[in-house]
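So the structure is just underneath, and the comments pick up after that.
In this view, the complex is presented without one of its protein chains, the others remaining in place.
In order of appearance the chains are A and B, and numbering begins at 1 in each one.
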Amino acid sequence: MALLEVEDLRVTLPTARGPAAALRGVSFSLEAGEALGLVGESGSGKSLTALALLGLLPEGAAVGGHIRFAGRDLLALPERELCRLRGNRIAMIFQEPMTALNPLQTIGRQIAEPLRLHRALSRSAAADEAIRLLGRVGLKPAAGRARAYPHQLSGGQRQRAMIAMALACAPDLLVADEPTTALDVTVARQSLDLMAALAAESGMALLLISHDLGIIAETTRRMLVMYGGQVVESGPTAAVFAALAHPYTRGLFAARPRLDGMPGRLPTIPGSVPDLADLPPGCPFAGRCALAIAACTAAEPPAVDIGPGHQARCIRLDQQPPAGDPVAGGPA
Amino acid sequence: MTPARASTIPGMSLGRGLRHPSLCIGAVLTLALVVMALLSLVWTPWPPDGIDIPHRLLSPGAHHWLGTDQFGRDVLSMVMAGAQTSLMVGVLAVAIGIGLGVLLGASAAALGGICEEALMRLTDFTFAFPAILTAIMLAAIIGPGTLTVVFAIGIFNVPVFARLTRGAAKAVWARDYILAARAAGKGRFAITIEHVLPNIMAPILVQGTIQFATAILAEAALSYLGLGTMPPQPSWGRMLFEAQTFLFTAPRLAVFPGVAIALAVLGLNLLGDGLRDLADPRLRRRR
Partner (left out) sequence: MGLYLLKRLGGLLATLVAASIVIFLALEVLPGDAAEMQLGQNATPAQVLALRTELRLNRPAVERYLVWIGGMARGDFGQSYSYEVPVSGLIEQRLQVTIPLAFLAMALTILLALPAGIFAADHHGRPSDVAVSGLTQLGLAIPNFWLAILLVLLFAVALHLFPSGGFPGWNHGLWPGLRALLLPAVSLAAVQAAILTRITRSAVLEVLGEDFVRTARAKGLSRPATLWRHVLRNALISVVTIMGLQFAYLVAGTIVIENVFYLPGLGRLVFQAIANRDLVVVKNAVLLLAAMVMVINFIVDLLYAVIDPRLRISRP
């Protein structure tokens, strides 16, 4: 049985213009020790998926479907039980290391907190363990860093502290939401390598959310592409990178800055993420898709198998444009 | 990212305003205050200063809806006329505050450096000096009166608006189109007039409403102490002072002017809050 099984996850958020269907039937699974990548533009539902896993959706959100973690349906668990899982068996690393730490508490105390909470360690035992964890994520001198306040650390150091905090109770699943967005490239790479190495070392499953395809390619074996609150393509990372089946996936790849690519303007996907409060019928990407036909807006496209474990939600998969000419809106 | 704020208050349409309960209640109460003050200039049920000793301390009835005071004056007429004083003090004190405060704040933001630092220290200092102390000193020097109150509250309002203006203006100065205007060779003064001031009207308007309410409260307190408005000019605070003598025999006299003050202040505060919400919807979206 998979460690995590998400089945038909639906989240509706209240907005000023009425309820918005932010997640519309997201399904995926994650084996123990596996690393899964999740890509998509902001507003595609990536972060919301992560928050749903932890039961930390914004107030007023309505959730449907199932999230089975180690055999238990998280959506049916009372808040008390969820608190016992969070930070203990499911841990999360957030985007902004600058603001994700409490400015008024020492790093050591914040890392020790989940240990005190879930492992019932004494104050001094938790403090010792926090120093050990800081050493493990390479913050040296660990004892000195433990006494420091967040504002005394750099962004990269803070992200390491966040990793130490997430690893404190040796969780089964680590959810990392854009963990490197706020960091500069070299620091980002170091943090990421560290995270992946530690996850592999301790047999943790990793759900890595990013819009950086390079990072996804390096770190994960399987990936999901999200758009408009749906998984539009899923499959082995290598297969997705090779096939670029869904027009949106192709657009994402084209919009990626490339050092070796052609000079000139960076292509972007034309249009913007659809308004979830007022979704048109059919494929959510139809409005921005160069391949869209009338049938695209008539009914929601079903998931189509294109390879072993590789699926895409598109009815125009046969209309492959020649490589190098992804979608309209590329450089002329 | 928040889009750059336009020169008018965004979303300030009648439709949205009407759906905002505190704005509605505030606007109605404020309007009532203004109408009452204006009406009292041309008509009151009885003359507000009409002494009628035989009919003193009457209970509310058909002739005197809110009764009469210790001199037989009609309480309703006095309350109506008292609105004039409150409104006048409020308008003048806020005008002094906005006039000087915006001038100082906008200059500080435009000039920066030592001028700005000096202004900020000065406002810190004034904040440590409550309005009532200023009023007491003024009353000691120039004697009590409505003008004393106006000056005291007005002086207190200056740093309030100076700080607000400086903060808001600095935010405008940091924007790209200001840079463009400067690059085009526009002077600081021209930029302040053309770009900065129109962009900071909304918060100043909101604060002006709140300070108006504060001014009404302060006028009432100072007149209650006998440092403010002097008879025969009607004042709610003064009425409360006089009512205190008759607390045991005619406690109702201490009720009506207080209700008038509370409703006026409540109205202005609600109006200010409502305007603030309309001008800055981000504050409402806080989870």
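Heads up, the rule we're going with is that a contact is a pair of C-beta atoms (placed from the backbone, for glycine too) under 8 Å apart; a residue touches a chain by one contact, two chains touch by 3 or more.
Please read all numbers here as calculations on a predicted model, not as lab measurements.
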Full-complex contact with the absent chain, from A:Ala20, A:Leu74, A:Ala91 or A:Cys296: A:Ala91
Hidden-chain contact residue, picked from the options B:Val28, B:Leu41, B:Leu133 or B:Ala190: B:Leu133
Listed residues B:Val42, B:Ile114 or B:Ile141, member touching the removed chain: B:Ile141
Touching residues on chain B - with respect to the absent chain: 22, 124-125, 127-133, 136-137, 139-141, 213, 217, 220-221, 224-225, 227, 237, 240, 243-244, 247-248, 251, 254-255, 257-258, 261-263, 265-266, 269-270, 286-287
Touching residues on chain A - with respect to the absent chain: 54, 56, 59, 79-80, 83-88, 91-92, 94-96, 99-105, 113-114, 117-118, 149, 151-152, 162, 165
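What we mean here is this: only the chains that are shown with their structure count from here on.
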CA centroid of chain A to CA centroid of chain B, Å: 51
